[in-house]
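Here the complex is missing a single protein chain, while all its other protein chains stay put.
Moving on to chain A:
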């Protein structure tokens, strides 16, 4: 009886353990290194702030314009 239960349980547990380990923040191999202050980032230009300017018209904007015109709205 108990043998059956263990056999059933084991594979499930192996999967769970893997997922949990994946979730956890891993320990660092070393504990100390120089601190980088604000502006001393290694990776720069990874965040875009000017994604919003509409210098070029996207497909989606064109479609929007067509639909608005079709519905009788004023188009600039």
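The rule is short, and it goes like this: a contact is a pair of C-beta atoms (placed from the backbone, for glycine too) under 8 Å apart; a residue touches a chain by one contact, two chains touch by 3 or more; residues count from 1.
Definition applied: contacts and distances are computed from a predicted model.
A chain of the complex is left out here; the name its UniProt entry carries, from "PCI domain-containing protein 2 homolog", "Peptide chain release factor class I/class II", "Ribosomal RNA-processing protein 43" or "Signal peptidase complex subunit 3", is "PCI domain-containing protein 2 homolog".
Against the chain not shown here, chain A presents residues 9, 13, 16-17, 20, 24-33, 35-36, 38, 40-43, 45-52, 54, 58, 60-61, 63-65, 67-68, 71, 73-76.
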